[in-house]
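Our next item is chain A:
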Amino acid sequence: MINITINNKVIQVEEGTTIFEAAKQHGVLIPHFCYMENVHQIGSCRICVVEVEGGKTLMASCVTEVKEGMIVHTNSERVRDVRKVIYELMLSDHPKECLSCWRNQNCELQDLGNLIQISEFRYEGAKSKDIIDTSSPSIVRDSSKCILCRRCVTVCNDIQGVGLMNPHHRGFSTFIGPSEDELLGESVCTNCVQCVLVCPVGALKEKDSTAIVWEALYDKTKTIVVQTAPAVRAALGEVFGYEPGMLVTGKMASALHELGFNYVFDTNFAADLTIMEEGSEFLGRVKNAITAPGKNDVLPMITSCSPGWIKFIEHRYPDQLSNLSSCKSPHMMLGALTKTYFAEKMNIDPANIYVVSVMPCTAKKFEITRPEMFNNGLADVDAVITTRELGRMIKDAGIDFRNLPDGEFDSPLGLSSGAADIFGTTGGVMEAALRTVYELVTGRELPANNLHITPLEGLDRIKTAELKIENPLPEFSFLAEVTVKVAVTSGLLGAAELLNEIKKGTSPYHFIEIMGCPGGCISGGGQPRPVNDAIRTKRLEAIYREDEGKLLRKSHENQDIMMLYHDFLGVPLGHKSHELLHTVYTRRSKN
Partner candidate 1 sequence: MTTSYQLKRADFIFKYENDWEKILSKCISRTPQELINELISSELKGRGGAGFPTGLKWKLAAEVVDATKYVICNADEGEPGTFKDREILSMVPYKVLTGMAVCGYVIGAKEGYIYLRGEYFFLQPELNKAIREFEYYCKGINLDFTIRIFMGSGAYICGEETALFESMEGKRGEPRNKPPFPSSYGYMGKPTVINNVETLAHTYTIFKYGAKRFYDLGVQYSRGSKLFSVSGDTPKPGIYELELGMSLADFVDEFGDGDTKAVQVGGASGFLVPRKRFDETAIGFQGKLTGISLPTGGSMMLFNSSRSMFNVLDNYLEFFREESCGQCTPCRVGCQQLLMGIKAVKRGEKNAKYLDKLLRLTETMKLTAKCGLGQSVANSFSSIVENFREEMIY
Partner candidate 2 sequence: MVKKIKISINGIFVEVEDGTTILDAARKAGVIIPTLCFHKDLCIAGNCRVCVVEVAGQKRLAAACATPCEEEMEIFTNSLNVLHSRKQIIELLLSEHNADCTSCFKNGNCELQKLASDYKILKQDFIRLVPFKNYTIDKYSPSIIKDDSKCIRCQRCVRTCAELQGVNALTVAYKGDLMKITTFFEKPMNDVVCSTCGQCINHCPTGALVERNYIEKVWDAISDKTKHVVVQTAPAVRVGLGEELGLGQGVRVTGKMVAALKRLGFDAVMDTDFTADLTIMEEGTELLMRLKAVLVDHDPAVKLPMATSCSPGWIKYIEHLFPDYLDHLSTCKSPQQMFGALAKTYYAKARNLDPETIVSVSIMPCTAKKFEAARPEMHDSGYRDVDYVLTTRELAIMIKQAGIDFMKLDDMHFDRLMGESTGAAVIFGATGGVMEAALRTVYELVTGRDVPFENLNITPVRGMDGVKEASIKIENPLKEWAFLDGVELKCAVAHGLVNAKKVMDSIISGQANYHFIEFMACPGGCLGGGGQPIPTSPEIRLKRAKAIYAEDEGMPLRKSHQNPEIIKIYKDFLGKPLSEKSHHLLHTQYTARKRY
Partner candidate 3 sequence: MNPVTDLIKSLADQHGRSRHNLLPILQGVVEQEKYLSEYSMIEIARELDLPASEVYGTATFYSFLEYKKMGRYIIRICKTITCSMKGKNQVLLAIQDMLKIGVGETTPDGTFSLLQTNCLGFCHKAPAMLVNNEVFTDLTPEKVREILRMYMNKKKEGGSYDN
């Protein structure tokens, strides 16, 4: 512990703490801009400068570590003046049309103005780059609004390992993005859109799909079906001023009904279905690997729910595509079923069904455009909107969200088990799969604390667990005494690590869950801002609360799933399943 003085107050902090952190711990907030906890600390914006006695220049508090006896002033006249100038300089190269910016009122640069209080612009600068790239199905990049804070660079390179967002050129002509002639839509971008999540201004945004959804809603000839992903319910409340971690499942269902959707289904239903299919696929692969080692069945098997992750592996590890489970992601499954099973059941022409998915994810916007995701010329899912976009639609419609009564999902694609809920968080798919697989194999419940596999929970980057199978049912006797090794990672940097192991042949695992976004879907690119570890934890806890509150906690217990197999699909991995619920992957260029 060392002693320093901040604003005339002596405090004790741990060595290695930055001035910024030290101040925060003791109730002094320093205005900051490019700084992002645990993500981005490079001190490029210089807004967080402070005066350190004895220092000639002001120091960026987010990167300067405390030293014994340091005397810091966070709000001296010099500091305030400098901050003003820096802020004005930032604005001089920023379009001042706040009211027609989509980030209006959710913009950190705007908020900073509130804090710094300038009343006129002294600098009227030249405007640098003005590229608007709308080629991607998920992201729109408007570089005229970019203020070069480089948070997206950090996220894209150091957290996701995609390395697409980078600064180019230098000085005043610097711009951030893919290289000059490269379009996002034709690049290696995984559409995970973590960059949009961290962008403080309106330079990066998700592609808006609300307009086409409104259009569909006003089209009375269509049956409009909506489905909501597990992670949406744990975050949507934040848009309406609830604390992070508030579950709004019921209100969300009511709001969707009120918006005019004819059927409100739950992606969770398809999550349960995924477990049935993927679990069976896994058992098949393991069986072949153990009983017929020569056969071409690849282990470890890797989950395929996260479309960002899928695009990543297609670009970067095309040789490992066979490790992927062939299951479509849950919302694609639900879309496919809606236009077949449901359409048959309700006697509706599938061409008149319009399926909208509400997702925490922007990569899903890309996923629905994949040619594999069409059945008889009909898209499985017609539009994807993010949690943020749904919030906006509810606001647009003037629905008083906070005072809504709790509603319910519609049958027959609305019932789900707790296992489906946890799909929303990292480790959830694995846990759900193991709950079912273990019980299928042994006939006994998973021997874990309240069905939770603790090592797989939490926000660590790579989590592993082992599960020894004892006394399996006769048909699974080949698994006796086998220790199933599993790994879970979220964020594409962790994925690359695990993939490199597989590539080298050193991977010890049988089954791996990979999610494109750090923390899983709860902090997907389409979730409300801000996202940090504290908020991730709260959403994660909410998801587990939802799970524990469910009557059914295992996918195979879901009666509607049973009915679906009975009435329509036959058995897991059956012919119909293969046609509707499974897919193939494409090798893509590395760059």
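Heads up, the rule we're going with is that contacts are C-beta pairs under 8 Å (C-beta built on N, C-alpha and C of every residue); 3 or more make two chains touch, one makes a residue touch a chain; residues count from 1.
For anyone wondering why these and not others, all candidates are chains of the complex that A comes from, given by their letters.
Model, not experiment: these values are computed from the prediction.
In the assembled complex, chain A touches candidate 2, while the other choices in 1, 2 or 3 stay out of touch.
On chain A, the positions that touch candidate 2 within their shared complex are 7, 23-24, 27-31, 74-77, 80, 91, 94, 96-102, 104-106, 109-121, 208, 214, 218, 258, 392, 395-400, 403-404.
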